[in-house]
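Everything on this sheet refers to the single structure shown next.
The other protein chains are all here in position, but one chain of the complex has been omitted.
Our next item is subunit A:
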């Protein structure tokens, strides 16, 4: 307990140093910051989360005043980690966003996106919407800087959150953006896998037309057309058209599908979701106005 008392004393001293009053015309940030840092470490060691968090915040502010955004950002991240333990989700997102901004000030995009990713990961269970927003922001930061390769993991995490939330259209949008990023950095294998995953998600959500449209769009891309994944997609769509449940199940077990991410594999194994024959009927319904021959 003595360490906390000392830490509190340090905090008080630091506050005194920074508060402007009649006797003090300029705040002594240097000393104050070092005091705050020591106090914060001591609090963290003593597991006094609330106090540690405040100490880190103040230390970060001090570093900012000392115009070292890097250290400030580091302190912000620590504060965010402690806030996660406390369960203040708003604070978590605020802290991590602030940290990412500070990293951006340093001109380092990678740590900025890393900070956002860490924040998103801690928010995944509690506030998934916010988490997804943070993931997309992180991807945007990396893409601005031309570092799309690093964004793959972030896209994967965002897609998994969407799938957990069962927001399939959002998931497919995310997958298609992933494909775009892969295209920019010539990662053909990842690109084809992203497109195949998108088609599978569309099929899982019963949206056969969308799946076909998606497949048509993707077939414009040469890299996809000649790939294993495209062949698998063609077989899958053909099996769906014919309503052949056995074939769909067999394709779901094939090795091409087993190379995708595990959440997509789970969807693919469950694939013929409901009435495959109804999809057939839809197609026939379109043909009827065209030819009057009997379709019985």
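The rule is simple: a contact is a pair of C-beta atoms (placed from the backbone, for glycine too) under 8 Å apart; a residue touches a chain by one contact, two chains touch by 3 or more; residues count from 1.
The rule we apply is simple: contacts and distances are computed from a predicted model.
Novice: Have a look at "t-SNARE coiled-coil homology domain-containing protein", "Transcription factor IBH1", "DNA-directed RNA polymerase III subunit" or "BRCA1-associated ATM activator 1" and point out the UniProt protein name belonging to the hidden chain.
Specialist: The correct option from "t-SNARE coiled-coil homology domain-containing protein", "Transcription factor IBH1", "DNA-directed RNA polymerase III subunit" or "BRCA1-associated ATM activator 1" is "t-SNARE coiled-coil homology domain-containing protein", the UniProt name of the unshown chain.
Novice: So one chain is hidden, and I want to know which residue out of A:32, A:150, A:214 or A:268 touches that hidden chain in the complete assembly.
Specialist: Once the missing chain is taken into account, the touching residue is A:150.
Novice: Looking at the full complex, which residue from A:140, A:185, A:245 or A:265 touches the chain that isn't shown here?
Specialist: Residue touching the chain left out of view: A:185.
Novice: Take the complete complex as the reference. Which residues in subunit A touch the chain that isn't displayed?
Specialist: On the subunit A side, contact with the omitted chain comes from 147, 149-150, 185-190, 228, 255-256, 259.
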